[in-house]
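The complex appears here minus one protein chain, its other protein chains still in place.
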Amino acid sequence: MRKRLYRVLVALIGALMVLLVGSPVAAQATETPPPDATAIQVTLQDEANKDAQGNPKPIPGVTLEVSKDGKKAGEGVTDDKGVATIVVEELGKYTVTLDEKTLPEGTVLDEDTKDKVTVTVRFQGPNNRAIFPIGVTAGEQSSFVKDFAQNLRAGIVFALVLCLAGLGFSLIFGTTGLSNFAHGEMLTFGAVMALSFDQIFKTGGLASVSVILAGIVAVVLGGLGGYVQDKVLWGPLRRRGTGLIAMMIISIGLAIFLRYLFQYFYGSSTHSLSQYNGQQREQHWYYLGLSLADREAIIVAIAIVTITAVCVWMAKSRMGKAMRAVSDNPALAASSGLRVDGVITNAWVIGGALTALSGVLYAMQLQVNSFMGMRILLVILAAVTLGGLGTIWGALVGSMVIGLVYELGPLFGVPTSIKEIGPLLIMIVILLVRPQGILGRKERLG
Amino acid sequence: MDADMTDQTNAENNAEKNADMSKTGPAGLVGVSTEPGSKKPDPIVVADNITRTFGGLTAVDVDHVEIQRGAITALIGPNGAGKTTFFNLLTGFDQPNSGSWSLEGKSLKGVAPYKVARLGMVRTFQLTKVLAKLTVIENMRLGATGQKGERFWTAPFKFLWGNQEDEVTKKADELLARFLLDKKREDFAGSLSGGQRKLLEMARALMVDPELVMLDEPMAGVNPALKQSLLGHVKSLRDEGRTVLFVEHDMDMVRDISDWVIVMAQGKIVAEGTPDSVMADQRVIDAYLGAHHDTDLSELDEEALEAEVVAEIEEEEAK
């Protein structure tokens, strides 16, 4: 057990080292935040013409015209960063027309790129984008490597987020045997709490650190949520001797209850955190050719530190060992004098906190939505099943594999619009050929 | 030789000495060698080279064994000797790593448990498996084989299986009466006591009309009053011409009803013989005394795997 732990730790630290090799090079993008008004933003970059860091060159001085229902609604010219922000009055469908005559000499639109693009303005604010790919057709043949790097980056971030949620699931499953279908909602809980407190802190004059503070609060609340769940719901049920299948169905009820409760308060649209959200332009950092946005770098760092801490804690602390003992054999652990109920409560608290953290990071990477947890519940299940249900190290390895498969699958023939099926198919196959997972122990029969 | 003498005497005084007869029985085991794996005059089960390992632990390693037809054979041994595992292997509920075995000359290797049962080898379980949420009579009816109503296409049409169901019910009622469960007929099986469950399981096994009845610790958890009646039932199985193989801890019971005893220790067969000869056998005494582990095999196995974690906890606790 211990050897396996060290192997996983070494692998993780190795991964961390790989990521940190090479000093970060800050890209040149420090700019004033765009105005708050609803606007369409166009960034023109020449993909065929890159600078030393591999950033495409911006194209300044291009005139763009925005129209709605044939009527002109606004006009803009790209600045020296290639960005034009054109304010519009209301939400709806707009057509952005690029004036080809104003393109600098030598720059032409790609064959497939038309000079008109339709944009649906769905959000208040300046984050509605019109995209004119320029200079990309030439690189089509060799783009696999680039796509691979890009998807790999997304895969690593997603895998780490998944890993935190998977760890939470595994802790709870390991100690209680419960396949918790409300686990996705525990993730959503972290995200929506971060969103709420972000807004409170932002308006309370803490705008510069509001997301970080909100994240911390959300994680604490996640832990508290786990505690409350155990004390109010699962603990009493356990003592009553309710069967696992019954509990599983109860968790489905809880999932539906929480999901729509979130929707009640946060609606069904998506929200962004005030900082570090995927919509903002930001610095990129370079690690071995992988360019990470500062937001992604933060997510990766927080996740790796947390995962390492949890692993060390599981290996070294008394409670961690007790937790593993209970996962392995509750009856034996109880007979050797462990307070199993206390261990389970701890698992709920830590599982809740980890899952909430995963929700916060996921909210930074994507956006906040009442249904976000439900959407990745099956992917989490796939990750922990792959590694071996209830084993901590299995959750780590399984999440890494599934996270990468999820993002890299499309490069290997998985249709992009349904990339979820990669992990699901892996899970099905794993359950069929090796139900105990890649790291799990074979269950004894009879 | 003492044991053999007793056998002969018993055979001569069969009619008069019922009590003694129960000790050794008329099962044609007179003069059979008491070496482990000895040949029987009329074996119903023959097993060769059966091994089963869990992780690094060898649970069963049987070179050769034969079970005499029409006799009551007891399988005894200390905890963790591999008796139940051997049972599971013979009945197809577990697969051995190697070996072959046969019932009535038909190889059972790789045969699914339900087919084994249909061939006439029916077992009960150490922890009784009555169907708690079915009534006693439904439990019994389930046991009958060859029911037309159990086939999907005929099941919806009662006129196709109604008569057969009546016959099955009649047979079930007779068995219930014999096992003194007729008063419980309409009760849910879950409401029965531990001993009644054992009785029900045995009665249900008889609904299959087995050649060979395999009882896994039929006396475990049964109160003394019921024990006597259970003993009677086991003996009556032999009187009907069935073969009985049972696993038991209760030495009194073994002495009381078995014709032949097979002793297992650490997965191997260490001795065989009539009850009296076996109880006097030094190897048997050694096997029992040598087994200071009062744990079951499953726990042993778990222990081997968990030892590390436990050690860590204890180490921590000691600090």
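Note that the chains take the letters A and B in the order they are written out, and that residue 1 is the start of every chain.
Keep this in mind: a contact is a pair of C-beta atoms (placed from the backbone, for glycine too) under 8 Å apart; a residue touches a chain by one contact, two chains touch by 3 or more.
One rule holds for everything that comes next: contacts and distances are computed from a predicted model.
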Which name from "Nitrate reductase", "Branched-chain amino acid ABC transporter permease", "Anti-sigma factor antagonist" or "Glycosyltransferase 2-like domain-containing protein" does UniProt give the chain that's left off?
"Branched-chain amino acid ABC transporter permease"
Can you work out which residue in A:263, A:308 or A:336 touches the chain that's missing from view?
A:263
Hidden partner chain, touching residue among B:38, B:58, B:79 or B:147
B:147
Going by the contact rule already stated, which one of B:63, B:138, B:182 or B:276 would touch the omitted chain in the full complex?
B:138
Even though one chain is not shown, subunit B touches it at residues 91, 93, 112-115, 117-118, 122-125, 129-134, 138, 141-143, 145, 147, 149-152, 155-158, 161, 165, 188, 190, 204-205, 207-208
For subunit A, which positions touch the chain that isn't shown here?
179, 237, 241-246, 248-250, 252-261, 263-264, 267, 378, 381-382, 385, 415, 417-418, 420-421, 424-425, 427-428, 431-432, 435, 443
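Methods note: only the chains that are shown with their structure count from here on.
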Averaging over Cα atoms per chain, report the distance between subunit A and subunit B in Å.
57
